[in-house]
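Okay, here's the structure, questions in a sec.
Of the protein chains in this complex, one is absent; all others appear in place.
By written order: A, B, C, D and E. Residues from 1 in each chain.
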Amino acid sequence: MRGLLVGRFQPFHLGHLSVVRTIRAQRADAPLILGIGSAQASHTADNPFTAGERFEMISRALAEAGVDHCEPVPLFDIDRHAVWVAHLTSILPPFDLVYTNNPLTRVLFEDAGFRVEAPALVDRVRFEGTSVRRSMVSGDTWRECVPTAVATYLREIHGPERLRLLALHDASGAVGVSR
Amino acid sequence: MRGLLVGRFQPFHLGHLSVVRTIRAQRADAPLILGIGSAQASHTADNPFTAGERFEMISRALAEAGVDHCEPVPLFDIDRHAVWVAHLTSILPPFDLVYTNNPLTRVLFEDAGFRVEAPALVDRVRFEGTSVRRSMVSGDTWRECVPTAVATYLREIHGPERLRLLALHDASGAVGVSR
Amino acid sequence: MRGLLVGRFQPFHLGHLSVVRTIRAQRADAPLILGIGSAQASHTADNPFTAGERFEMISRALAEAGVDHCEPVPLFDIDRHAVWVAHLTSILPPFDLVYTNNPLTRVLFEDAGFRVEAPALVDRVRFEGTSVRRSMVSGDTWRECVPTAVATYLREIHGPERLRLLALHDASGAVGVSR
Amino acid sequence: MRGLLVGRFQPFHLGHLSVVRTIRAQRADAPLILGIGSAQASHTADNPFTAGERFEMISRALAEAGVDHCEPVPLFDIDRHAVWVAHLTSILPPFDLVYTNNPLTRVLFEDAGFRVEAPALVDRVRFEGTSVRRSMVSGDTWRECVPTAVATYLREIHGPERLRLLALHDASGAVGVSR
Amino acid sequence: MRGLLVGRFQPFHLGHLSVVRTIRAQRADAPLILGIGSAQASHTADNPFTAGERFEMISRALAEAGVDHCEPVPLFDIDRHAVWVAHLTSILPPFDLVYTNNPLTRVLFEDAGFRVEAPALVDRVRFEGTSVRRSMVSGDTWRECVPTAVATYLREIHGPERLRLLALHDASGAVGVSR
Partner (left out) sequence: MRGLLVGRFQPFHLGHLSVVRTIRAQRADAPLILGIGSAQASHTADNPFTAGERFEMISRALAEAGVDHCEPVPLFDIDRHAVWVAHLTSILPPFDLVYTNNPLTRVLFEDAGFRVEAPALVDRVRFEGTSVRRSMVSGDTWRECVPTAVATYLREIHGPERLRLLALHDASGAVGVSR
């Protein structure tokens, strides 16, 4: 039976990789679904990368690290928390264990009868999406926070440049000229 | 002809009950539609309870208080203010009077030719959704702000526990691990 | 605990009334939710009346018949069968028994652990939505197939005229000039 | 005050042009909104062209014919007939007269208090969208049914080839390999 | 080939008019599409006017100013930045040049291979949507910031009154009584 780990992976960093390694080691015979959350989002300061770009980051990072039996799946948000678990179970293959540190995710899955575990987080200060994105804008040391393959890929797609442009964008929510 | 009162009822408190009683007393022959607003929302700090849970709170509270001829109806938000009144009139039985203290609701219904009245609010400081929810998180005196039947029901469904968990949840908007 | 009966009620006819009466008699202490299905639909040959108009038909017919403890609720279709039960349980108050003759509805609720019963149908040939609608177009004897209060209401809203106009409408699905 | 003519214009043919000419001649001082219906649809046998392609056809045809004061506007379908008029009035500039031969469009606008007129149709057998599309598949005489500018444009975008390919497509509704 | 200028035009002010004039003068032979962004929004403090009202403002202002060959088109937001350009190109006639000062709009169109230019802004302090709206609430000198025809129209539709009412509305996002 599979496990399920849901994240936004904006971008996929060493904290994510560490969690995935640990889970895979604990249940070597259970494939791990990597749910790419907020799959519809991209090109915002908090969600700069498309689900496809995040899928590619994960693929390259896991290949580099020699971690297998992971299955990335883009997951679209639905704005109905009360049916979110039913939504996921209808589009994913059977899973029996959910890994999350998110209180809402925990309560929703536990209410639906799932077993939920909190993966141990490694050096949460450095390996945290918000700080990695901030570091990409300011030109700092983000490269040390992501797997080498992800750093290479982010350079290929001009990730830091995109983040810097998005940081200029006013937070109006709408695309377009908004004078 | 019916009246219409729209609220989110998160949860249904004594202020709501007072308004309903007053309206029913003023027009004894007119059933009152209780529109449960933002029906799609649940499991957030501002909208902790599902529309179904709110429907049940209302049912129990009105039965306890002996108020009848009220009709709860879940109402989903649409993000098109300009068609909201047309949306409501198409799914509700005919109504000729709208009760609201909300300026936007007032302007939309008045522009559509409806009669709008502002129900008198009772002790708005204590009987106000935001403060009741805050009080449920901090373990305070929320029980005194809701009908007894609602207090009982909220204990049954572990309402305060849910609110405390949701207060831990970061405000990312998305469900999932979001490190 | 409540029961749930879902129908489209296009229009609410004597067959529906008979089913509701029987259910109410069997479980006198259990309110019955009358889910008005396909609430978003109206102004088509198969779904001529708005959810609001159907709500009004039901109210008048049940008042006339002296049937109480029924709660009409408009239900919007979602095109995700696999999450339909989760959707309904999140917006309705608790129910423990579902009445349906529809195989899909039965399988979805039974898979979710609900008790399902098939209500006995009365004279299905005459009391059947499709034939009532057809009879409204051809000017036949539809009045005998619906409660008197519904017949009166349908005349008030010019129901037969609307159905005759819609029968002229080509089945293009889209509103507009479609030459 | 403007007039409104809604059509799908798949493609814009001489029957459409004739109607537009007549309307413009009748009310020379009133601009005419040309609502491009089912704007979301394209690449199907019944809706082969995108809203943008239909916009361009209309522009070129009206420029060629010297008809001015027409304003093409893409209109997305909503599957809520009961709020369709409210939807249109909220996104279009004010209009006081609707031109349609469609019974549903007529009933919806008349119920909302609009004046509705049926434009005279010219040679409906030849100038009718379905037959023009069929003729494009079979290689027949479609060029004689559309304005010269539209014929030129349809050749530029390989319209007949697209229609022939779509005619091969099974009517499954879904894009993809569907064996 | 056309140009494209996307804005929310809440309301259409002299800064917008100046940009439109300049663009039309630079490419006299190229019609200019005026994309009315966030067309679904209205009746909020940031988006007070419907797309239809904004369409009318633009029409009157351009007629007054004698600017022609502009084509207003309501554009609905989609919450998928990654497909936004594909969305626009499918509903608009062909365009080859995009005018924007918005970094996100720029990056999305440039990534799709479009030529993008930043129109020169005139007196951005005075001619800026947010300040015009604020001035309408406080009763200040907004009339000097919009074309005369827009000032007249805004008085006709009681625009300042609407803005003042909306300023009273709490920012809950949901319509309804939200105590």
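Here, contacts are C-beta pairs under 8 Å (C-beta built on N, C-alpha and C of every residue); 3 or more make two chains touch, one makes a residue touch a chain.
Owing to the predicted nature of the structure, the values given are computational and were not obtained by experimental measurement.
Student: Given that one chain is not shown, what are the shown chains it touches?
Tutor: Per the contact definition above, the missing chain touches A, C, D, E.
Student: So which bits of chain D touch the chain we can't see?
Tutor: On the side of chain D, residues 40-44, 50, 162, 165-166, 168-170, 172-179 touch the unshown chain.
Student: Could you list which residues of chain C touch the chain missing from the display?
Tutor: Where chain C meets the chain not shown: residues 5-8, 15-16, 35, 37-38, 46, 75, 77, 79-82, 84, 99-108, 121, 124, 127-129.
Student: Touching the absent chain: which residues on chain E qualify?
Tutor: 80, 82-83, 85-87, 90
One rule holds in what follows: only the chains that are shown with their structure count from here on.
Student: What are the mutual neighbours of chain C and chain E in this structure?
Tutor: Per touch definition, common to chain C and chain E: A, B, D.
Student: Name whichever of A-B and B-C has more C-beta pairs touching across its two chains.
Tutor: A-B
Student: Taking the mean of the C-alpha atoms as each chain's centre, how many Å separate chain C from chain D?
Tutor: Each chain's C-alpha centroid was found; their separation is 35 Å.
Student: Identify all positions of chain E at which a residue touches two or more other chains, and write them in rising order.
Tutor: If we look for residues of chain E contacting two or more partner chains, we find 42, 50.
Student: Counting only chain pairs that touch, give me the topology of the graph as line, ring, star, complete or other.
Tutor: Graph shape, chains as nodes and touching pairs as edges: none of the named types, so other.
Student: Any two chains that touch count here, so list every such pair.
Tutor: Here the touching pairs of chains are A-B, A-C, A-E, B-C, B-D, B-E, C-D, D-E.
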